[in-house]
Structure formats: C-alpha cells, structure tokens
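Below are the structure tokens for one structure; questions will follow.
Apart from one protein chain that is not included, each protein chain of the complex appears where it belongs.
Which chain is which? They are A and B, in the order written, and residues in each are numbered from 1.
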Amino acid sequence: MLLREVEYAKPGSVAEALELLAANDGARALAGGQTLINVMKARAASPDMVVDLNGLAELKGIELAGDGRLTIGAMTTYTELMGSAEAKARPILGEVCATIADVQVRNRGTIGGNVCSNDPTNHLPPLMVAVGARMTIAGAEGEREVQAEEFFLGVYLTAVGPGELLTRISIPAGKKDGFAAVTLGADGTCIANAAASVNGSVRVALGCVDAVPVLVTAESAGGVADAVRAANLMPPSDVHASSEYRTHLAGVLATRAAQEAAAR
Amino acid sequence: MDVAVTVNGTTYERDVEPRKLLIHFLRDDLDLTGSHVGCDTGNCGACSVILDGVLVKSCMLLAVQANGASVETVEGLADGDELTPLQQAFNEHHALQCGYCTPGMLMSATALLRENPSPSGDEIAKALQGNICRCTGYWNIVEAVKLAAK
Partner (left out) sequence: MSQTTLAPEKVEVQKGWGGQSVRRKEDKRLLQGEGVFVDDVKRHGMGYLHFVRSPYAHAHITRVDVSRAEAIDGVYGTLTGEEVAALTEPFFQISSVPGANIKDYALAVGKVRYVGESVVAVVAETRELARDASELVEVDYEPLPAVVDARKAQDADAPVLHDDAGGNLMWSGLYSWGDLDAAFAEADRVVKIPELHFHRFNSTPLECDGALVEYNRGVAQWTIHTNNQFPGFAAIMMGPAMKVGLDKLRFVTQDIGGGFGNKITSHPQLVVCCLLARKLNRPVQWTEWRTDFHLSMSHGNERWFHDTEVAVKDDGTLLGFRTKALDDAGAWLRYEPLGGVIWAQVTPGMYRWKHIELDFTQVATNKAPCSPNRGYSRMQHLWFTERVIDIVAHELGLDPVEVRKRNYVRAEEMPYTTPNGCVYDSGDYAAMLDLALELVGYESMEARRAEAKERGKLLGVGIGSTLDSGTNNFGQSRLINPELQFSGNNEVATVKLDIFGEIVVTLGTTPQGQGHETTAAQVVADILNCSVDDVHVRAGHDSYWNSHAGFSGTYASQFAVTGLSAVKGATEMLAAEIKKLAGAVFGGVPPEALELADGGVRIKESPDAFLPFMACGAIINANNAGLPEDLDVTLNCRYVYRPPFEVPDVETKTGNLTLTYAVQIHVAVVEVDPETGAYEIVDYAAVDDCGKRINPQIVEGQVMGATAQAIGAAVHETYEYDEDGNLLTPNFYDYHVPHALDMPPLATGATESPSPFTPLGTKGMGEGGGAGIHAICAAIQDATGQAVTDSHNPYQRVWRLLQEDRA
C-alpha cells in the first residue's frame, strides 16, 4: 500500500499518450493496473508519472477479418475477450483468459498489460508465441509489427521501447490449440505452463522456465517431450519449484498441451 | 487533483493526491469504512466495489481513475434497515464469522447475481475466487449465494 508520489495523466488519444510517454523519461503507461499498481504499492517501481490508457477507444475492440484473423486492441480486458463472439474464432484465447486470477482482475486486467509486463509466470506470453501472434507497436515514428517470438526480450522487458505503446495484437485463424499449467491453487499463479498450437507441425511455447517463453517445435505431439529435452532448459528455482521440477513439468505440460491441441 | 466520485448515489468532490488508492479514498477521505484492506497485493478482494457496473478491487486502482465514475460499496446494498436477500441469506447460512471479508464477498456475489441470477455452485465459487475468507472455508458462503439466487 501507500505509493510514492506520482503524477497522473489521462490522455485523450493514443497520439497524446505517446507524446506524454516520449516527453517524460519516468512515465509509465498504466493499462489495467493489475500488475503496475501492485509494483507501485511495494515501491519496487515508482514512475514519476502514470499515463492512464483506460478510456482510449483506439485501444479497444476485437475484429474478426474474413480470413479468420483476429485483431485485438491492447486495452481489451480479459473479461471482454471472454465475452466476445469474434474471439470465439480462436477458442483458446477466451479459455485461457478465464483461468487468469479472478473476476476482479479479469474485469480490469488487459491483454496488452499481460504481455507487456512479461512476468515469466504470465499466461499470455507463451500463448501468443504458440499461436504466432503479431504485435503492433506505435511510437513517434509510426507503427511497426513484431512477431510474438521477437516481442519478449527479458523479464518485464519487451520490444515496446521507451515512448512506445503496444496498440493491438493480431492472431491468425486456428482452432487446434492447447494450454496446460500447474498452478499454485486453482486459477493461481503458474508454477509452469505450456501453450501449444498444431498447424501441420506442433508449436509449443513454455512459460515459467526462462525469462521469455521458450518455443519448441515437433512433428507431432509424441515428439514434444524430446523437443523439450533438446531445449536444455535451465529454469530458475524458487520457493514453489526447483529448477529440476520445473524442467520436468515443462516436458509433461508441453506434451499435454500438444495432445489437447492435436485432439481438437 | 480535483475529482468527483459518486458513491452509493452521493457525489463527493475532493482534492486527492494522484497516488492515493481508491480504497484509501473511500475509507479515509469519505469515511466509508465498510470496504476493507486485507492484503497489499490485490489478492484478497476485501476492498471489492462495483465501479460503473464492473466489479473491481479498489486497492488496484488510483482514486483519480474513478473521477466521474459511480461506485457501489457495501454501505449502499441495504435499503436502510432492510437487508437485501443476499445479506439475509448470509445471516441464515452463517456465511460470515469475523465479517472482515464480508463486504467484498457481498459485492462479488451481488455482481454475480446481476449477471447470472441462478448460478450453479461451481459458478458461484468461480465468481468468489477473488475474495479470500479465512474463517468459513467458503462452503456456507456458496450456500448463502445459492439461497439468495432462488
């Protein structure tokens, strides 16, 4: 509780938000706040200014194109995504969002916030990598697109640079996806997770085992365990899991996610 | 910063520091002490309120973010001394012991019942997942919400 002093700005447009972020080194974008506010309560981070993205219509909305590609505004909440008819085109998205924390967090927390915070235990970074999402980043120079595999750079670090914002996420058509996790209690923090997508070959992205999601591929679900072994994972140990246990879980969960995906 | 927040139908205009969390604004500035603080990481839900129709944890947003919004808290549930069916069901089913989590629990269940007037036991548990209770083990809370849903 009890944050350090901070300045608050509520821009009326993405352009204004970008200006504010570019003009203030110590400014941070405030999305759903379900991570950032916590970090500020602990005074682990104390931005000079928060730029509140809530209310920016440009960052909202879910569109389904004729080819089945989904475009999701970065400020879409988990709840909005779960309730969206369009988002059902890729069912795994709503299914995974429904297991994130709790109603209150899902009502406020956003897709963009989840990927931009890139906490290694988050659900969406591996899912975005597995489904081959493309992330649109806006900055003073205009917009650019980054593949999910290149988007995640380190713990709490992504391709969104200073003065930039993630504006939307684009996800190709597909239904053959799976997600498996061992969590700290039902719908709790992930101890290890894996997202899989089958599109001919199998793509599995592993969470909680490295600073960024680890992508492995295999010809079939049966080959996933070997692919995970070949990845030579060196996950961190913490109070919930040793490196050894996480490595083991990664193999099991990757196979389960791939089997679920293949079975759809 | 000057803000105007409507809480349980009354509009309050106050000057608040941007760093103040909505829960502290409600409790300390407005003296609406029904909503509680049980953690400092947004896990416990004791501070849950309904913000423009949406259930949120009031420790997870700044008071300035509620500027212009309408907030519902536990103090606004009953009509004077007339408890809501949900509050009555909590009493009947012994769904509270120390009562500290109760305001947040009631707000979560209220939000659920508005959206889903006859939820199953599993749906109720899922809807209360963001509210920690250390006294009851939740069983009687789920039963109370079921009773209120009838």
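Criterion: a contact is a pair of C-beta atoms (placed from the backbone, for glycine too) under 8 Å apart; a residue touches a chain by one contact, two chains touch by 3 or more.
Note that this is a predicted model, so its numbers are computed, not measured.
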Worksheet entry | Contacting the left-out chain in the complete assembly, out of B:Gly68, B:Gly99 or B:Pro117 | B:Gly99
Item to complete: Just the residue numbers, please: which parts of chain B touch the chain that's not shown?
Response: 17, 19-20, 24, 27-28, 31-41, 43-44, 46, 73-75, 77-78, 83, 87, 90-92, 94, 96-103, 106, 121-122, 124-126, 128-143
Practice prompt. Considering the whole complex rather than only what is displayed, give the residues of chain A touching the chain that is not shown.
Written response: 1-5, 42-43, 102, 182, 184-189, 191, 238-242, 245, 248-249, 252-253
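Following the convention adopted for this analysis, only the chains that are shown with their structure count from here on.
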Practice prompt. Provide the C-alpha centroid distance between chain A and chain B, rounded to the nearest whole angstrom.
Written response: 28
Worksheet entry | Interface residues, chain B side, partner chain A - complex | 1, 17-21, 24, 37, 40-42, 45, 48, 54-57, 59-62, 64-65, 108, 111-112, 126-127, 129-131
Worksheet item: How about chain A: which of its residues touch chain B in the complex?
Response: 1, 3-8, 33-34, 37-38, 40-42, 50, 52, 54, 101-105, 107-108, 186-187
